[in-house]
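One protein chain is absent from this view; the other protein chains keep their places.
This part shows subunit A:
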Amino acid sequence: MIEEEDIDLLLNDLFDLYGYDFTRYSRASLKRRIIRLCSLDKFPSFAELRYRVRNDPSYLKRFVEEVTVNVTEMFRDPAFYKSLREEVLPVLGTKPFIRVWHAGCSTGEEVYSMAILLKEANLLRRSLLYATDLNPSVLEKVRKGIFPLALMKQYSESYISSGGTADFSSYYTAQYGQAKFDSELSEKIIISTHNLVSDSSFNEFDLILCRNVLIYFDKELQDRVLKLFDASLGTLGYLALGTKETLKFSAVQHKFKQLNREKIWKKII
């Protein structure tokens, strides 16, 4: 049994020693992840996990990787991507240059999905996709653009439901059980570490996607991040969140108008 006070001590260590601030993460989920890591790495007690984190900076990488959730997929919620295709991209297409930010992109499946949409709208050549995460190791996977081949059947089905009409397998090369996505897609992706908790705005974007990231934050941190997105969006820019996330009750709510049933908002002031 791990007490709340133990978690507080560990989170203080992480901030004091390494500058990672997890104190405003959703506690129920975070605690579950920490208990899971304790058992995965076979620590006899919580004190031993804490000792390892404090004294072994190389273990920090694994800790951050395992405590944050890095589950994602291509074309998750096809109706959402359909709405991007039909309602957002035609408007973005009127701009000479399109900047997209995937905040908390994890291993990048959504970034590649977006790159495919842009390519099919003939917009990829004048687009840049910024992919950021606090986790350097997941960003390495984004850079490579290699995903398990076994998942391609499911991704292909979602792609078709999202309104895709090409042969999905034309976007990757299969080798040794892996699917490597075309460099035409990856060369438009700019990768950088960015921590939504502590880092600030670094550019102005036309579309920000941050799906199923805010659920891991408490209300106060959600508000901070939404302000950061507001400050990073140009006028009439778009913000896309996960299907169970909302701008309602946030400090920036009045500046945005929801597009339709999907969780896409347009910045109106």
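One rule holds for everything that comes next: contacts are C-beta pairs under 8 Å (C-beta built on N, C-alpha and C of every residue); 3 or more make two chains touch, one makes a residue touch a chain; residues count from 1.
Here, contacts and distances are computed from a predicted model.
*Asks:* Can you pick, from "Xanthine dehydrogenase molybdopterin binding subunit", "Potassium transporter", "Lipoprotein" or "protein-glutamate methylesterase", the UniProt name of the chain not shown?
*Replies:* According to UniProt, the chain not displayed is called "protein-glutamate methylesterase".
*Asks:* For a quick check of understanding: of A:Glu109, A:Asp206, A:Asp230 or A:Glu245, which residue touches the chain that isn't displayed?
*Replies:* For the chain that is not drawn, the touching residue is A:Glu245.
*Asks:* Check each of A:Ser26, A:Gln178, A:Asn195 or A:Gln253 against the chain that is not shown and name the one that touches it.
*Replies:* Reading the full complex, the residue touching the unseen chain is A:Ser26.
*Asks:* Going by the contact rule already stated, which one of A:Tyr155, A:Tyr216 or A:Trp265 would touch the omitted chain in the full complex?
*Replies:* A:Tyr216
*Asks:* Taking the full complex into account, what residues of subunit A touch the chain not shown?
*Replies:* So the residues of subunit A touching the unseen chain are 4, 26-29, 32-33, 69, 71, 77-79, 212, 214-216, 218-219, 222, 242-246.
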